Structures are given as structure tokens and as C-alpha cells.
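All protein chains but one are shown at their positions in the complex.
A, B and C are the chain letters, set down in written order, and residue numbers restart from 1 in every chain.
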Amino acid sequence: MIRAAVLEKPLEPLQVKGFPEPKMEPGSILLKTVLSEVCGTDVHLFHGRLGECPYPIIPGHINVGIIEHIEGEVRDIDGVPFRTGELVTFLDVHNTCNNCWFCLVAKATTRCPHRKVYGITYSAAEGLLGGWSQYIYLKPGTKIVRLPAGVSPERFIGGGCGLPTAFHAVERAGIFIGDSVVVQGSGPVGLSASILARLAGALQVILVGGPRHRLELGLAMGADAVINIDDTTPQERLERILALTGGRGADVTIEATGVPAALKEGMAFTRDNGTYVVVGQYTDNGTLEVNPHWEINKKHLDIRGTWGIDFSHFYRSIQVLEHYGSQYPWERFISREYSLAEVNQAIQDVEAQRVIKAVINPWA
Amino acid sequence: MIRAAVLEKPLEPLQVKGFPEPKMEPGSILLKTVLSEVCGTDVHLFHGRLGECPYPIIPGHINVGIIEHIEGEVRDIDGVPFRTGELVTFLDVHNTCNNCWFCLVAKATTRCPHRKVYGITYSAAEGLLGGWSQYIYLKPGTKIVRLPAGVSPERFIGGGCGLPTAFHAVERAGIFIGDSVVVQGSGPVGLSASILARLAGALQVILVGGPRHRLELGLAMGADAVINIDDTTPQERLERILALTGGRGADVTIEATGVPAALKEGMAFTRDNGTYVVVGQYTDNGTLEVNPHWEINKKHLDIRGTWGIDFSHFYRSIQVLEHYGSQYPWERFISREYSLAEVNQAIQDVEAQRVIKAVINPWA
Amino acid sequence: MIRAAVLEKPLEPLQVKGFPEPKMEPGSILLKTVLSEVCGTDVHLFHGRLGECPYPIIPGHINVGIIEHIEGEVRDIDGVPFRTGELVTFLDVHNTCNNCWFCLVAKATTRCPHRKVYGITYSAAEGLLGGWSQYIYLKPGTKIVRLPAGVSPERFIGGGCGLPTAFHAVERAGIFIGDSVVVQGSGPVGLSASILARLAGALQVILVGGPRHRLELGLAMGADAVINIDDTTPQERLERILALTGGRGADVTIEATGVPAALKEGMAFTRDNGTYVVVGQYTDNGTLEVNPHWEINKKHLDIRGTWGIDFSHFYRSIQVLEHYGSQYPWERFISREYSLAEVNQAIQDVEAQRVIKAVINPWA
Partner (left out) sequence: MIRAAVLEKPLEPLQVKGFPEPKMEPGSILLKTVLSEVCGTDVHLFHGRLGECPYPIIPGHINVGIIEHIEGEVRDIDGVPFRTGELVTFLDVHNTCNNCWFCLVAKATTRCPHRKVYGITYSAAEGLLGGWSQYIYLKPGTKIVRLPAGVSPERFIGGGCGLPTAFHAVERAGIFIGDSVVVQGSGPVGLSASILARLAGALQVILVGGPRHRLELGLAMGADAVINIDDTTPQERLERILALTGGRGADVTIEATGVPAALKEGMAFTRDNGTYVVVGQYTDNGTLEVNPHWEINKKHLDIRGTWGIDFSHFYRSIQVLEHYGSQYPWERFISREYSLAEVNQAIQDVEAQRVIKAVINPWA
């Protein structure tokens, strides 16, 4: 039997259960899990804050594993066939349909209504479709990518889904050489956004967040300055940022907090005619008050909501890990590995921000 | 003596006063006013809602007149000298410095801190620097444009400052052939935005506003459908727009209302991954509540604040009047002409939306 | 037996042959052809100028027909099932793979190496996969679109493949309200580009081409001025365009000629820092000499090659026909209908420019 952690319903502790080996369709792959991520979205999933999800669910949407079995032939984007024993990952988003108005006319594939997401919108009743499991069943058409030499499972999962999410945000931000960038939030998305803003040419990256151990990691990996929200007032943070940006504010601010009130600060942090990317509001945490005259219209502000990722963000992120991973060792984001039996602890530790990133090793 | 209407201080009725002929600097021009606009900004100026303005002020920032006198030589952007007797207008924004960080590095000239605006940020103590006056003194460096043949003073002032403001908004909107566009607000900015959205290739333009006479003008000039806010609920408006846009919402929505709550509706009117341009919040009218998860982040929405205009918007607008003025006769926006003695009535009529556009004829 | 015109090999007259009814795969559709286009690409196909094509071929890539049979269920991009008897068209490009580097990372789907094109890269040996046939077999996954009410088969096929090709070119051109646009070439692509440039907000559209009857149609449908290449020298054409554009040249020039030497003129027609879209060079007609200092570098010119179309261009074009077809009746591009027996005559007439557009009615 294959062991996997199952979330039967929101707020109920996950239990490890046994599953039979899956029946393989042509073009499918059976992956032996090496590591699976615990991300903030899993905390939302645990609390039932992601809308209608098909509980029971095996969580774990970002994963790395070894190909155990290939049913027929499956090729990568360059047409090279996969072989058993290869170390690979796959885009959690599946079934972007390439056949609807959003895919074909708007070319906004992250809003395709047919997308499914491993570990989130697939039910355990449908199979081993999440990574907190010893094996994962990759349906035909799943977008699979080999880990390049030099990218260890730990480095990849250290980036996790925060890295491609940040990639998308930085792409939306339009950062160019010379920009001053503020990143709000020092979780995995914010930390990766700091690094990527740097790679995109930012002259300075100011990371606003906490607690202290996250900011220290940020300083070690890309940020020029950090501001700890635990020991500053909003006014002090604003003054600090203005002082660092010639009194004008940041050219670009990237929100990666999950806290609605952060938008109020973020708009103030950004200079007139600057850009504000909102990427951290992945669940409904309430509202904030906005003054459209001062904060949008007169400021001539660009605000860019950013939802999900597509394959390009995932693929490019792996290339970033390959080329810049020794300069910015993403594996340092991992605070601790957990066994399947410890998944409930892992969720609690992520929620309490006791760890930067928790990862699941289903064979531990 | 030259007669001009002067606003001594906020909320005090304007009075017509006499001024001596101005002393001319080299490169300056004396303009005999033909028509001057009363725009919503003048209502804000009257109420003292534009921040610190140097009262007493001669209002009137968009004007058309005949060149009475040129001190030395003044040329247009093609190097052709102006001559007395020519019918011209000028960009109300003066002194964009071309020497500061916003002008030179950010190339965001509408946020240049050195800009001055005729009729708003110049005091009557500094001269005849507003259009509710028989003559206007054009300082050296003022950007002057001839009215082309076929563009009457009425047609130009019918466009007024709403037309270039809408031009800027439509430029920010990135409308392309095939888009569905919603315009919120049927005042001069909204009506011009409807026409310009059409000119930019919108397949359908839906105008949301009121009262009825404005919507009828909208239907006659560019809009395909109108929704009257006086006889619909927000939910009905949303349903109507979804019905007209395949259930997805508009590709682009342009806000031109001045009412903060309109943003709530506008975000809902716009489809996922669409664009929302906020151009109508020209003074502080309070706040609205925003849910950043549903309305920005998950929606993958672009929100683009739009402040002021630069010369290109002004110049292109005049070209639009020249080429499309017979198709869309902007002079129809003018509800009534007022004499200098009637300026207080004009302001009241604009504020009460009894007119679409009021214009001042200082020689009437 | 189903009658279809077959091109056995380049330069050999097409022959009408009989084919059996196709065997239907699940998700396929049998279309009864109403009209099929003869486009310049078919002339290239006839001459063997399109690289390796799988002769014998049934030409005809842009088609309109009535659904005769549906094998199972096939839905449009909004999820609405097709029904027999509906009047539809389909994107000639098939099998864009959504699985390769160009599709997924570069998002340059028109360069997907797996694309197939009905009537061009499918062989008659593979089935009824071109439109010069009484029936067309639509493979599963073919992107099918209903003709909207008001878009007759003639109007649609009048637009043909020139319209979406021009749509792509105009999209690449970045035309905005106020631009002066030159279109080189008055064939179906150039004529459609003139109209679309107008719809995108061009203040003036100058059409350079010939012969006279095409230019007359251009003047009747969107162009403000025409220049006949048959009775002007290149120098005269340049002077005319400079005279019409304030001495600076066009903001945007769109090449739709197929003649390499046209690029030399086109670069000269375009102003400094303008945009030059090259869309007409669909086969190798040789070279031209370019001076990179004067014509590219010092001119600060943008040159944008434009290949093929994707579904969005096709879909938007049909929307344009629906909304603007009465203003610009594309059916006027059709000079003559030909029967299957007359296809060789049709190719000759297109090649000799005796017609603007030839269409095939396989039931005539």
C-alpha cells in the first residue's frame, strides 16, 4: 500500500492512509515523491478558505520526485522522452484547456475556468493527486520538467511555489535596471521576490516584514535593507522608505503579505506614477479602506493584481535555480523536514511562522 | 480696463473686476478670449477642494481666443511663427520644467512638481492668467496650438478639458480592436471617453451614468448601450453588463464619475485580467472599501490611476476634433453660454448637472 | 462521391477528383462547404514556393460551410455545443501543440513547430482537409466559430485570410488614435489593413498600391488617400507621403506587398522612431539592400516581422465583420466566384491581379 496524508475535511487533523497502486492511463507517469512543499495555501486549504474544494484531499501541489514508471511515451517541451529514474518536478496546474475564451482570445491562461490543481482541486477519491504521498500519479498532459544538474530536490523545493509566484509578480512589475523596489512580506513569496527583483536589475531592494529570522535571511539573499514590522509603526516605515528613495517612494512595490491593510501602506510606499503589484491576497482576509483620489488617481498609480502562474513562470524559475542557485541558495528557505506523520505539525508551524518553509518527506 | 471674473476666496461669489493691460515680456502673447470653459474642476476650485490655491484667482483653464499681440516672435511646435489674428488655444499646464527627476528620469511629466496651471494655480495678483477674462496673458513658453480649419471655437471648447483628459485615460486603457468597454460617468470626460474608446476600436461601448439627457447624447455620439444609474440598482447594472459581455465583464472599464463608490462597481464590471482606469477622482470625496482578494488579486486586475494631461494629449485631441469632429460634433456638449456676469450661475448649473457643459463668453 | 480539386504537384493543373465519405473520429465534424477562398498563398502553393508541402493537396485554407454531421459532441470556446445545420468557419491552423517551448515558454504560438494548416500542410492522402471540396473533414480539436447573424458567407470569405492576417499586423503595429498610417499593397491584406488601421484610430490612412480598381475600393473603404505605383516614381511617392505627414513620414507603415524592394520604400515612408510592420513577404522573392545606419539605427526604427495568425486574430476578425461589416462591406473584395472546374482559372486570375479576391463555390 502507498501511504499518503489525507485532509478529510477542513479543520480536521490529517490522517495517513493507505492507497493501492494506481491504474496507469496511456501517457501517465508514476512519480516516487522525494519532497513535497507545505505552503501558505495549504494552511488556507486546512481552514477551508479556498472556496469549494473536493475534500478529502491529499495536499501537496509543488513536488519533486523520481520517475518510477511511464505508461507509454511522455516527452518534455523539447521533445525529449522521459526515462524512469529521472529526477523531475511538474506544474501543479493541470488541464489549462487551450480551448476557451480566456486561453485563446484573452490569452489569460491563469484564468482558464477548466484548470485543475494537484493537491488542491483534485480529490483523494480521484487518485494520488497530491504530493503528501509516497507516490504521485501524473495524469496524461501534465507538464513535467527535469531538475537540471546542480538543482537538488532541496534547492528546488526551497523555491517551491513561492519562487514562480514571485517570478510572475516581478514580471508584472516591469522592473528595470535602476528601480528601487519595496517588497512587503518576508515569507517564501516575498523572499523570492526580493531575489528576483535584484536579478531584474533593481538598484535597491527594501524588504518589509518579520519576524527577525526571515529578515536576516532576506539580507543575506538579495535585500539591501530590511524593515521589521514588529518594532516600527506604519509612519516610521513610510519615513524610512522615503528616506531611502529620494523622498519619492519606491518605483515598484510588491505586496506578498496576505494582510489587506498592507495595501494601504504599499500604496503610500510607492512613488507617483509607480507600480504596485498585489500578489499576496490568496484568500479572503477582509477589506481595507481606499481613498481613490489620493491613493490612485492623483498618484497616477498602476496597481496590478497577480493570480497564479503559468508554465513559463515555472520553467523560468527552474532556470533561475540552475543559473543563480549557488549565488542565492534557495534551500536555505527550508527550516525543517517533516514526515507524513508530522504533517499536522508542519501546518501549524507554517501558520505560526515558526518556520520559513516546511517540507514533507513521505519516506521519512 | 479689461473685465475678468475673480474668485476672491472659496465659496464667495465671483465678482467681475477691471484689470489694466498687462506689460508684455519677450515671447509672451496677449489673447483676446473667445470662449472659456467651466469644468468640474472649477466647481472644486469654488469650494476650495483643490488643496492650497493662490486665491484670488481668475478661473478658466481651457480657452480659445484670437491673438491680439505678440511680443517678439513665438513659434508653434513645427517652427511656424504665430501671427496676430490667428485663432488659437493653449495647454493650461505651464512650466513643466524638463529639469527634474519626474520630467527627466521617470518621464512622468504630469507629476512634475514645478507645473503651473492657468486658471487654477496662478493668482489674479500675477496677471490675467485665467480665461474668464476678456484677455488672457500667455507667458513665454506657453504651448500654443492653432485651431485647424473646421474646428470652430464651439467645437473645441465643447471638447474642453474633458477631451484630452479622456484621451489620456483611453491611452492608459490600452484599448484595441475587439474590446468591450464600459465608461462610468456621463459628464464631459465620460462622454469623450465613450467616443475615443470607439475610435480606438472598441466593439461595444457601454455608458453608465445619468441623467437621461446626457445618456441620450452618449447614444447619439459613440455609445452602443447606456445604463441609467437613476433607475437601476448596482446589481441590475452588473447583470446588464455581464449580459452584454458574454458573462465575463468588460475588457476595459473607465471611471469618470468623481464618486468613490463607483470604483466598487467598476471593478465588478471588469472581467478577470481586464483593465480599470480611474480618471474621475479629481478631488477627495472620501473612501471606499476594497476586498483585495476578490477585487484585485484573484481578478488579476490592472488598475491605472490617471492624472492630468501632457501636451501630446492636448495636441492629439485637437487632431481628433479636426478629423472626427463632423462625425462626433463635440459642440453638442455645450448646453449654454454665460456672460462674465453669469459665472456664478454657470458654476451652480455645472454642479447641479443641469448642463452638460457651460462655457463663458466674456464679451457677451 | 465527394468532388474536390486536387493539386497533384506544383505547376500541374488541378484536377477534380472523387473522394469517398470520410470515416469520422470522435469529436470530428463533417462540413458541407459553402465557399472557399483563393488566396495569394494558394498561388505560392501552386508554384511550389512554400517549402516542402505534402502534395497531392486539396487547397483552400479559409472556408465557410454548414455542419453536416457531428461525431459526438463538439463545443465552441464558450462551451456551447455545435449543432448540425449551423453556418461555421474554422481556424485553418490546427494542432498548435500547447506543449512545446514556443507555445509554453515564449508564448509565440504562431512559431509552434507542430502546427498543421488545412489546405496547405495536409495531404489529400490524409483526407478532405482543404476547402476546394464539397465537404471538409474537421479533425477533433479544430477551432470552429459560428458566423454571427449578419455575417454572410460572402462577407466572411471577402475578409478571408487577409483580414486576420491584417489584424495581426495592426496589432503588432501598435496604432493609436492620432497616428498617420501608410499601407503598402492593395491586395486583400493591404485593403483589410487599411480598414483596421482606421478602426484602431488612425487619423489618416494612405494606401500605396495598384492597380486602379483596387485603390478605388480602398478609397471607398477606409483609406483617405491612395498612391498608384503604376504612375508614380518611388521619389514621387516619398514626397507625397512626406507632404501628407508634416514632412516627417508616417508613424506606422504596414508592408503587404510580397515584393522585397517595397521594404526600401517603406522604411523611407516611416518617420524617425516610427514602426514598420512587415507582413507581406510570405515566400522567398529575393533580397534587398539595406543601409543599417540610415535606415535602422539613426532612424531609431522599429521593424516588426509578422508571421501567421493565432485564434485570437481569427476570432476578433469575425467580431469586426459582425460589428463593422455594414460600414465596411468586405464582400466587395470578392471579384468573382469559380466552380471546382474553374480553379485553375481562379489561380491565374489571382496571380495576374485581375481580381481582388477569387472564391470557390464547390457546388456551382
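The definition used in the following text is that contacts are C-beta pairs under 8 Å (C-beta built on N, C-alpha and C of every residue); 3 or more make two chains touch, one makes a residue touch a chain.
Nothing here was measured: the structure is a model prediction, and the numbers come from that model.
K.L.:
Given that one chain is not shown, which residue among C:T84, C:Q235 or C:N291 touches it?
P.N.:
From the options C:T84, C:Q235 or C:N291, the contact with the absent chain belongs to C:N291.
K.L.:
Which one, C:G40, C:P164 or C:G280, makes contact with the chain that was left out?
P.N.:
Only one listed residue reaches the unshown chain, and that is C:G280.
K.L.:
Looking beyond the chains shown, say which of A:Q204, A:T253 or A:T283 touches the absent one.
P.N.:
Of all options in A:Q204, A:T253 or A:T283, contact with the hidden chain holds for A:Q204.
K.L.:
In the whole complex, what residues of subunit A lie against the chain that is missing from view?
P.N.:
78, 167, 170-171, 176-178, 196, 199-201, 203-204, 246, 316, 319-320, 323
K.L.:
List the subunit C residues touching the unshown chain?
P.N.:
101-102, 106, 108, 110-111, 246, 248, 251, 260, 263, 271-273, 278-294, 296-308
K.L.:
In the complete complex, the non-displayed chain touches which residues of subunit B?
P.N.:
Counting only subunit B, the missing chain is touched by 77-79, 96, 98-101, 104-105, 107, 143, 310-312, 315-316.
The definition used in the following text is that only the chains that are shown with their structure count from here on.
K.L.:
Between subunit B and subunit C, what distance separates the C-alpha centroids? Give it in angstrom.
P.N.:
Centres of subunit B and subunit C (C-alpha means) sit 41 Å apart.
K.L.:
Between subunit A and subunit C, what is the gap in Å from one C-alpha centre to the other?
P.N.:
A distance of 42 Å separates the two centres.
K.L.:
List, in ascending order, every residue of subunit B touching at least 2 other chains.
P.N.:
In subunit B, the residues touching two or more other chains are 246.
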